[in-house]
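The structure appears right after this line, and notes come after that.
The other protein chains are all here in position, but one chain of the complex has been omitted.
So that you can tell them apart, the chains are marked A, B and C in the order they are listed, and the count of residues begins at 1 in each.
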Amino acid sequence: MAERRSPAAAHADRFEAASRGEGLRLAELPFLTHVNVRVDPASPAAGDIADVLGAPLPEEPCTAVTAASDITVAWLGPDEWLVVAPEGYQPELLRKALGERHGSVVDVSAQRTTLLVAGPHARDLLAHGCALDLHPSVFGPGRCAQTTLARAQVVLLPRQDGFLVLVRSSFAAYMAEWLLDAATEYVT
Amino acid sequence: MRRENGGRIDRSRTLRFRFDGQEYTGHPGDTLASALLAGGVRQIATSVKLGRPRGVFSAGSEEPNAVVQIEEPFPEPMLPATTVELYDGLVARSLAGQGRLATEPDPARYDAVHAHCDVLVVGAGPAGLAAARAAAGAGARVILADEQPEPGGALLGSPDEVDGVPGAEWAAATAAHLEGLPDVRVLRRTTVFGYYDDNYLVAVERRTNHLGAAAPAHVARERVWRIRARQVVLATGAHERPIAFAGNDLPGVMLAGAARTYVHRYGVLPGRRAVVFTANDSAYAAALDLAEAGVEVAAIVDVRTAPGERWAARARERGIELLAGHVVTAARGDGQLSSVLVGATGDGGRSIDADLLLVSGGWNPVVHLFSQSGGTLRYDEALGTLVPGASRQAVQPAGAAGGVFTLPGCLADGAAAGARAAGPHAGPHAAEAPRAAEPEATNAPAYWLVPANDYSAHFVDLQRDVTVADIHRATGAGLRSVEHVKRYTTAGTAHDQGKTSGLLTSAVVAHALGTSVAELGTTTFRAPYLPVSFAALAGRDRGALHDPVRVTALHEWHVAHGALFENVGQWKRPWYYPRPGEDMETAVLRECRAARESVAAMDASTLGKIDVIGPDAGEFLDRLYTNLMSSLKVGSVRYGVMCRPDGMVLDDGTVIRLADDHFLVTTTTGNAAMVLDWMEEWLQTEWPSLRVHCTSVTEQWATVALVGPRSREVLAGLAPGLAVSAADFPFMTWREADVAGIPARVCRISFSGELAFEINVTSWDGLRLWTAIMDTGLVTPYGTETMHVLRAEKGYPIVGQDTDGTVTPHDLGMSWVVSKKKPDFIGKRSFTRADTSRADRKQLVGLLPEDPGFLLPEGTHLVSTATLPEPPVPMLGHVTSSYRSAALGRTFALALVKGGQGRVGERLYAPVAGTLVPVTVTSHVLYDPEGARRDG
Amino acid sequence: MLLIPCPWCGPREEAEFHYGGQAHVAYPENPAALSDEEWARYLFFRDNPKGVFAERWSHSAGCRRWFNALRDTATNEIHAVYRVGEPRPVTS
Partner (left out) sequence: MTPRPPGAHLPEHPDRLWSAAEPKAAYDVVIVGGGGHGLATAYYLAKNHGITNVAVVERGWLAGGNMARNTTIIRSNYLWDESAGIYEHALKLWEGLEEELGYPLLFSQRGVLNLAHSLQDVRDSVRRVEANRLNGVDAEWLDAAQVKEVCPIVNVSPDVRYPVLGATFQPRAGIAKHDHVAWGYARAAAALGVEFIENCEVTGLRVSGGRVTGVDTTRGAIAAGRVALCAAGHTSVVAATAGIDLPLQSHPLQALVSELLEPVHPTVVMSNAVHVYVSQAHKGELVMGAGIDAANSYRQRGAFHIIERQMAAALELFPVFARAHVLRTWGGVVDVSPDASPIIGLTPVDGLYINCGWGTGGFKATPGVGWCFAHTVAHDDPHPLAAPFSLDRFVTGALVDEHGAAAVAH
């Protein structure tokens, strides 16, 4: 029986090769849990979900919070969040927290994959295709954005050493090719 | 004629290049123009219309004359020789108006970068450097962009000092200081060429052009910078203005400031014996510098009767004859300048031998970007030129770009502009300006045109060969707008876009019409400021990266198994899977037979999928779909159609009810994003009170359609825990089960009319599921073509193929999907409009060619007569789908035909390649109309 | 490329947005009660002023929220943005 396969699995070797120098680290972080949460932030349900997550649902647009156990909750819209959790996290926990109340908890783990773009040239690399100001003073840890990178829609999560690029699975190969091509000047 | 020393060239290295077949040498730091001048080449190009010889006229990107073709290392058309940095191995040739494109693809790489800053300073001359220093000193994030390889601008072409050191040294030190700051970016060889809304500016950086064949292949040759700036300082300098007189196009006639640049920056003497023709003081500096460098300056011809006192005195001290109140009436020579006629006015006068004639009609601020930004321009009578007026964006001119023409003035203006632009960051020290010597200049009135009886050799636009006489002809023809004159004469439309000729054209027109330039205005300044290569603008959006290639989780398997692919929107979908020796027809017939007679599988993952959740989800879907969705039972599936408000079909798909408050909607492959947007639009803008949330899950799920009479058997084998009988698992229901050990949602739906199942697993598991299905050895993979045939045999339309935005559900024979109970749904009201309710609308029917082997081309039209009348021929409709059917043993087609549902049984004719093919109209359902096969 | 201030995400590039045409055109309460002319007006007729225009945008590549903007179609200047359901702001 074949194994399950992540969307950018075929690019793993080339990501690794591009990461050999000092300038960049590219990798897919496969099989993370992604959960789309829609709920009125003022509702008790939102509080119950926050309790389960161990962090409040951030209400300030384009921000993200990190809870214990390596869970990031990113603002996607005024009543929409993306929970990014380690592999194996159970979206059911959140669905139970919501209960019968109005809102939605949808497991979208396989809808997008997570690409790591890190290293000293990470910002230069993304600037080839992202119109946001990625300067750390503007877009550092604690921020998040839904935007476009090249010709794909992405969720960007800045980290100390770079960025997580969450891209739709069907675009993963395109995104990988684009990143590797954009990296040409930074890896040779 | 190279000077013994001086200039900012590296004399320790020699570069070899060829021009018009001749070998020449130059040095790093040269342009092609300076190296050719050093090599004694006077004619660089031939004029476009009259075939006249043309030489180097300027020292910058405003060059109208010396436009060349690069042949090696790679052909590039029409570059001003004044902007081509010299490199070893350059091969160029003179041009006569038209450039040449390479026949081979360009191997170079191009890219683009987004950048953000508090202050963008355009131009690294004295004003720009002062501005950048002031802004950066105040803590602003600064980008300084300059088109030259080294900063300094006009300082590079003069001996002037700043802060007590030579200007070029000061510029280099200032740039180095700026580059050392963390939030300052200095872009060399970078031309800001467009200024758009919301302080969005685009620039092109020429990164490896100057390296010639040595350019590293992995480095982008040109890079487009997309800059979003909080504030912009335009320190773009000024262009010197020519004067129109007879023969002013001869090689040897040059702008005065350019000659000065050749001497100082490139260590080149552009001639041996010069006459200077000026209307202002600035050309005196050029005359003195050239004389100092060894050029014999025969005379300064100053149109003013009273030139600036101190400049006049210095010229006389130097022994230069000063002819005040005089004009050059003609430049003469055979192929290049040999003498200059000088007179008090008008025609004729005294002849002075010269091979160089320096001209200065004054200076025009480079206001192109300011104008592009939406700022207004004001005609300044004192300066005789256009200067920036009111700005519409956060932009300010600085230095010569704003009409400040002295060095101390530019430095002070730049520093002040930089500090202002830095805004709240600005500290008290920020505005402190670099210092330079006091100016010695006086204002000069504009002077454009030397009067004459014959204006046929007074050139206004050198590159387009437009003379004053041509302009007079245009005004004589009745034209009164400078835009009309431009179009009549083509003035200003050449490669230089009228940088030196634009205002002169306006002046000549104004003169001819007895009005003023202020009154008349000029033509519009349009982007790009300089010509920009197509390739730079295309960047990396080419080939595979031109548009995203979307693939499913099964894509690698399809590739490995020889599928041919069809582009469906951005998706790559398997089209069919030919076996060795099979053509498409054979492969598709085989795939169809497998689906009808045995079992086949298709990757259906590209279908859009949307989770619709909330207590009002049913009500919401009732409003969007033409049929009733709220009545759907949990565990069931229903087909639905959505219309636009105008009643035309928008999309179709299945809706499954997962829970009371939870539906999963599928869309067509191409419309997934549109349908989600559609839902959000209605929810957010029209029905915010509906408690519904929509979430795309298109790629969460991989979907496999398992089709055919043996599909139940295959599924039963893979999902032992699932009761698969028709009774246990009825048509249009769904079940959860482990399939091949993978948690799956299985739907019993069919787009083929056969017994079929649609198996959904997470896309991570898609390949596992598919492999397990294929490992049974029973299942034939099939692609979109077979899917199309199977559904067409059943009369199922494909939105976008059998519909074109003018088709209602009724037209498709699907009145059954349009609820009569619901008071309203999107599109309902439109069905009763006069045209939408006509009985003879085009309706979907089946067609059977009378020759069962004849395949109607899709797109063929239908007529009612056995012979064709004269055009226009009345057309009844067209073939939307046409296939060979393995199941029917013949060809068939679907068509939209006027009143088609009433024509069943009629014979119509299809004009194909000159003959009329008889066809019979049938129901659009041709295969298993009773629906007997769907239960297997 | 306009810089459009999404009321949620702040200024973003025009390319992230989907244009929705004139704002404040409500779906009729009861379409069946409208004459063909009235229905045609709803379907097809939209203001097209040269000047300030209340229009809809969706931040389709961002937070996916629809909102309204007052933009001058002669200059492309955006005077105000406001959320769906909020009244059109008064601008001078």
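Before moving on, here are some points about what is shown:
The rule is short, and it goes like this: a contact is a pair of C-beta atoms (placed from the backbone, for glycine too) under 8 Å apart; a residue touches a chain by one contact, two chains touch by 3 or more.
For clarity, every value in this text was computed on a predicted model and none was experimentally measured.
Across the complete structure, the visible chains that the omitted chain touches are B, C. Only one residue in the set B:T261, B:Q684, B:T880 or B:Q901 touches the chain that does not appear here, and it is B:T880. Within the set B:D413, B:D646, B:E754 or B:E793, the residue that contacts the chain not displayed is B:D646. Note that of B:T208, B:Q231 or B:Q497, the residue touching the chain absent from this view is B:Q497. When the whole complex is considered, the residue among B:H210, B:H484 or B:R691 that touches the unshown chain is B:H484. Contact with the omitted chain, checked across B:M1, B:V219, B:A394 or B:A535, is made by B:A535.
For subunit C, the residues touching the chain absent from view are 1-2, 14-15, 18-19, 21, 36-37, 40-41, 43-50, 53, 55, 71, 73-76.
The chain not shown here touches subunit B at positions 46-51, 74-78, 96-106, 108, 112, 194, 196-197, 200, 202, 224, 473-474, 476-481, 483-484, 487-488, 493, 495, 497, 524, 526-528, 531-535, 537-539, 541-544, 546-547, 549, 566-568, 646-647, 800-801, 804-806, 830, 833-836, 857-861, 863, 868, 870-873, 875, 878, 880, 911.
One rule holds in what follows: only the chains that are shown with their structure count from here on.
Chain geometry summary: the mean Cα position of subunit B and that of subunit C are 26 Å apart. Shown for subunit C are the residues in touch with two or more other chains, namely 64-65.
The set of subunit A residues touching two or more other chains comprises 131-132. Contact residues of subunit B toward subunit C in the complex are 196-200, 226, 228, 374, 392, 645-646, 677, 680-681, 684-686, 688, 823-824, 828-830, 833-834.
Partner subunit B is touched in their complex by these residues of subunit A: 1-7, 10, 31, 36, 38, 79, 102-104, 106-112, 124, 127-133, 135, 138, 150-152, 168-171, 173-175, 177-178, 181-182, 184-185, 188. The touching residues of subunit B, counted against subunit A in their complex, run 109, 111-116, 141, 183, 218-220, 226, 228, 540-541, 544-545, 547-553, 555-556, 571, 606, 611, 613-615, 691, 693, 695-701, 740-741, 762-768, 771-772.
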